[in-house]
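What you see is the complex with one protein chain gone and the rest in place.
Up next, subunit A:
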Amino acid sequence: MNRKKGLPGQIDQKLKEFEYTIDEDISDNLAVNELELRQAFANCSDLIVRKIHVFGSNLCMAVYLDVLVDDTMWDDGLLRPLVNQEAVDFDNSAQLIEQLRYKLASAVKPSVVENLKETIQRIVRGEVVLFVEASKQALSFCIKDQLHRQLDEPSTEAVIRGPRLGFIENLHINMALVRQRIRTPLLKMEKISVGAVSQTDMTLVYIENKAPQTVVEEVKQRLAKIDMDSILESGYIEELISDHPYTPFPVMQTTQRPDLVAASLIEGKVALLIDGSPIALVMPITFWYAFQTVEDYYMNFIFATLLRWLRFLFAFLALALPSIYVAITTFHSEMIPTSLTLSLAAAREVVPFPAMVETLIMEVTFEALREAGVRLPRPVGQTISIVGALVIGQAAVQAGIISAPIIIIVSLTGIASFLIPHPGMSQAVSILRFPMVLCAGTFGLYGVSAAMLAILIHLTNLSSFGVPYLSPLTPLGPSGLWDVLIRAPWKIIHKRQHQIRQKMELEKK
């Protein structure tokens, strides 16, 4: 209990540490300003303080962080126009500021700062702050270096048909990618900054009139409540603003695809782009979203429906196949067709472990192989798959340590878990698989169905930003069954969406 009480105090202290003690106005003395800044940026070798003369011999001081500023922009876009001006004599510094603001031939728009704290915040974001001699105002130019990699196809969400463009780690470009797809001023992009130390920028994206105002407000409120030093990935936000932080199930869509974000926005969802993360968050989502891919909407709707059912089936297998196998072979041998019983019995003849232990061993091995495959460098990764498949699979069966059917079950389960498009859902299924096997091994099919029921109850309790997780199936809503169990043709989806919007508007009135 003491811990909890101590928490806010700790944070206060931390904040104080990083809160720049200076919370005062800019001085009209350049030397004072320089001193203050140098104090604030003590031991920061990348701080540059550079005195220049503009419009002749008016002394100015540019302060910036070397590593964050784009050199060419600084050179050609700012320094040259500043220095190469004809000499002008100003009556006072305000005139000079005026001149700099409106007569400078530069693409970079300056903004005025008067507070030292704000100045510092701008500097750490990669802006160049220009102090003018004898002025209490300074000008800030944003010429930060857009450090980013090439736009690339998102490796985790590949499609056969569809755009090959994915988000990258740069917020600016990610915003552009969304903006390019929805060309309307109704597309709102609100900038929010979270994290006491990291000061991470993020953009709340939504379409006005489509996204429910309540959800937008809720997201904003939850973001405002975040009390963290740093936000380094969208995963932080996902966990911090989730309705249910303690569920294995994902209540937000995570995606690298701008087209998916655009589609969700048009459906009235809210997206959150986070600087430094190529993964955008989309909310609110329902359970069914985890089984849809953007490609569903790009291909033939019949085939898409088929694929959707295939995913449901395999999601069920990924969750329950090992436990059903364990339950049936150890408790309900009468349920298996005779010839299958015989082959299973024959395969299990020499195996020393009970089916449950055997299944757990293989499931754990599989998860380990998967994890190893993710972590290992690509050339070594191949070795793992060979070692995993051949040595563990075949040799273990031949040695009589485990039976062949369990290899089939585990590999089928493994493949099945990769069929779930949402990585979070896939993880949730993997987590729940183990307690399911334990239930199956102790209570048979009764245990399996009890576990399934528990999961179902949990799912019905979940919600994502106020939207029931299993809707529109339960509570049965009119909105969207044609896009849950099947992928209806676009004409119908569009028409229905329109009808629902009309109905909602009527209800509002």
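Criterion: contacts are C-beta pairs under 8 Å (C-beta built on N, C-alpha and C of every residue); 3 or more make two chains touch, one makes a residue touch a chain; residues count from 1.
As a working rule, contacts and distances are computed from a predicted model.
*Asks:* Which of "ABC transporter permease", "Acetyl-CoA acetyltransferase", "Aldehyde dehydrogenase iron-sulfur subunit" or "Spore germination protein KC" is the UniProt protein name of the chain not shown?
*Replies:* So the chain that does not appear here would be "Spore germination protein KC", according to UniProt.
*Asks:* Of A:L342, A:A368 or A:V391, which residue touches the hidden chain?
*Replies:* Of the candidates A:L342, A:A368 or A:V391, A:L342 is in touch with the missing chain.
*Asks:* Considering the whole complex, which of A:Y297, A:F443 or A:W482 touches the chain not shown?
*Replies:* Considering all chains, including the one not shown, the answer is A:F443.
*Asks:* Of the residues A:A355, A:A396, A:I409 or A:V484, I need the one that contacts the missing chain.
*Replies:* A:A355
*Asks:* What residues on subunit A make contact with the chain left out of this view?
*Replies:* 329-331, 333-334, 338-339, 341-351, 354-355, 438-439, 441-444
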